[in-house]
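As you look at this complex, bear in mind that one protein chain is not there, while each of the others sits in place.
Chains: A and B, in written order; residue numbering restarts at 1 for each.
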Amino acid sequence: MSGGKGAKMAGGRGTRLFIVPMAMVAVLFVAIPLCYVLVISFMTRGDNSTVQAIFTAENYRRLLDPNYARVFLNSMLLALWTTLLALLLGYPFGYCMARANRRWRALLMLLVIVPFWTNALVRLYGWKILLQANGPVNTVLRALGLIDQPLRMLGSYGSVLLAMVYCLIPFMILPCHSAVDKMDWSCVEAARDLGAKPWYAFLTVTLPLTLPGISAGCVLVFVPSLGLFFVSDLMGGSLMLVGNLIRDQLLKSRDWPFGAALSMLLMAVTVLIFGLYRRSGGKDLGVF
Amino acid sequence: MKKRRKIFSPVYMTLLLIAMYLPIVMVVIYSFNAGRTIGAWQGFTTMWYDRLLQNALMGDALKNSLVLAAWSVALAGVIGTLGAIGMAKSHFRGKGALETLSTLPMMIPEIILGMAYLVIFSAVGIPLGMPTLVVTHMTFCVPYVYINVSSRLVGMDPSVEEAARDLGAGPWRVLLDITLPLVAPAVASGMLLALAMSLDDVIISFFVTGATTTTLPLKVYTGLRNGGTPEINALCTLLLGAVFVLVSLAQLWQARQRRRQARDREQANRNQPDRA
Partner (left out) sequence: MEEVILSLKGIEKSFGEGDVLACIDLDVRKGEFVTLLGSSGCGKTTTLRIIAGLETPDAGRVVLNGQDVTDLSPERRNVNTVFQNYALFPHMNVEKNVAYGLRVRGVSKAETRERVAQMLRLVQMENFAKRMPSQLSGGQRQRIAIARALCCNPALLLLDEPLGALDLQLRRQMQVELKRLQEKLGITFIYITHDQEEALGMSDRIAVMRDGRFEQIGTPQDIFERPATRYVAQFIGQSTLLDAQVESAADGVATLSCPDGQMRVSLARGALRPGEEATVCVRNERMRASASPVEGFTLAGTVNLNRYAAGALMTHVTLPSGLDVAAVAAGGLEDAPAVGSRAYLYWDPAQASVVGGASHVRG
């Protein structure tokens, strides 16, 4: 009944060979490039985007430079705010969606998925149009007489944050929705039956039971938000994020070892977050 | 409370959906704007669409994007499906490590891999262009197929395969007759997701594209960085239309599947009393 299962079912021993192409891809195009980045992060910069094989820890020391440390801190803060906002906005949506009746739910799902499949650039572009100096938002505000000078919204911290949340909120809504959907609703009914007020039942039953969805959503929002360098770019912000810094090290200042060190730092943060997620009993992400 | 939720939930959902769709609607509206810049509204025109269709560079970018997506998704489909089946059927040391490594591209911020590719390709001396694009896109597409197929295999009742063995089918026969047909929907949805990711990718493409090869998202990115033009608006609108049609079709298909399942269940329940 248990154990030994499947080992000799479909495909026999030959199936073991099926792994070879994937293993090759994983080694050649994931492991080796990442290891190479790790190696050059300990090397010295050469002339014109070359790398000199001289060992140094200088690149990592430079990360402590207040200027760079600030960029890193800014990125983390932005990612944190993005996650928090996405959670506050996305969880109720996922919750309501799971509680809606069947016909509505299919339509809502479609409405959430379309942006998810749409190019992020296109959607950001829409915000750019909305928020520009002579765009619809300013026009409406002026027509209402609320302002007399157009507001400079583009390039502000708020606009970058808005764009980030906007890009990533589907990644919060979908796992939250599926967590609420999978939850056994009779647990909430039992809590109500035992005298819990609706809010109390929500806090003591629904929220703990849907926590896996919440934590999955947070990871799925937080991690990509660390790397989305084009959001700040497109919103016209002067906000420097880790992503922008890495790109500039690669393409502008051509200091590859330092760029590599930055990447490794980003990687370390990512691994840390996934480690914490797994530790807290999180399941595989990816399909929700 | 019940009443309040009935009011709160539709209002809240409508507001959030408006916020999600308003920008998209804006892109569509402004693609018909007669003005040269994306500034104020200056009247209706379809001129930008004509221009877009005549723009040979746009055509190239579109072609590149499609060729790139087709190759990388097809390769990822084969590699990911085989990998998932192989992993499900065998046990060896380091299996967990291999799985983590294979799905890593999906987990870590894209910029890390993007920079890694740029650095290693130039170190090894591989010229950037379509081949590097295909290889890198394939790499980040594999996890989407792999994870979808794996989770289908985990949910699959192993006794179905055993039943085929028991009825006389050899291992390869079982693979062809039973396993592959049963994971086919998962392969399809994994590849669809991978397709979306490939067509959407800016960051990795940005680092590994050559001087002469550009993809549609990259074109949009450079266009937008330079302030955006109505032509880009028109392009975006066309992309939106395509996505909307595709997603709607996929959803309709899924809804039909669900309805059929419900009907089957109903029929099965009806069968219960009148035993043949």
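Please note the rule applied: contacts are C-beta pairs under 8 Å (C-beta built on N, C-alpha and C of every residue); 3 or more make two chains touch, one makes a residue touch a chain.
Predicted model only: the values in this text are computed from it and were never measured.
*Asks:* Which listed residue, B:Leu16, B:Leu52, B:Leu68 or B:Ala164, touches the chain dropped from view?
*Replies:* Checking the options B:Leu16, B:Leu52, B:Leu68 or B:Ala164, the one contacting the hidden chain is B:Ala164.
*Asks:* Spell out the interface residues on chain B facing the chain that's missing from view.
*Replies:* 157, 159-160, 162-171, 173, 177-178, 181-182, 261, 264-265, 267-269, 271-272, 275-276
Basically, only the chains that are shown with their structure count from here on.
*Asks:* In whole angstrom, how far does the Cα centroid of chain A sit from the Cα centroid of chain B?
*Replies:* Result: the chain centres lie 17 Å from each other.
*Asks:* Along chain B, where are the residues that touch chain A in the complex?
*Replies:* 1, 9, 12-13, 16-17, 19-27, 30, 38-40, 78-80, 82-83, 85-92, 98, 101-113, 115-120, 122-123, 135-136, 138-139, 142-144, 146-148, 151, 158, 161-162, 165, 170-172, 174-175, 178-179, 196, 199-200, 202-203, 206-207, 217, 220-221, 224-225, 228, 232-233, 236, 239-240, 243-244, 246-248, 251, 255
*Asks:* Provide the residue numbers of chain A that touch chain B in the complex, in ascending order.
*Replies:* Chain A residues touching chain B: 5-12, 14-23, 25-27, 29-34, 36-37, 40, 49, 51, 89, 92-93, 96-97, 99-100, 106, 108-115, 117-130, 132, 134-136, 139, 166, 169, 198, 223-224, 226-230, 233-234, 243, 246-247, 250, 256, 259-260, 263, 266-267, 270, 274, 284-287.
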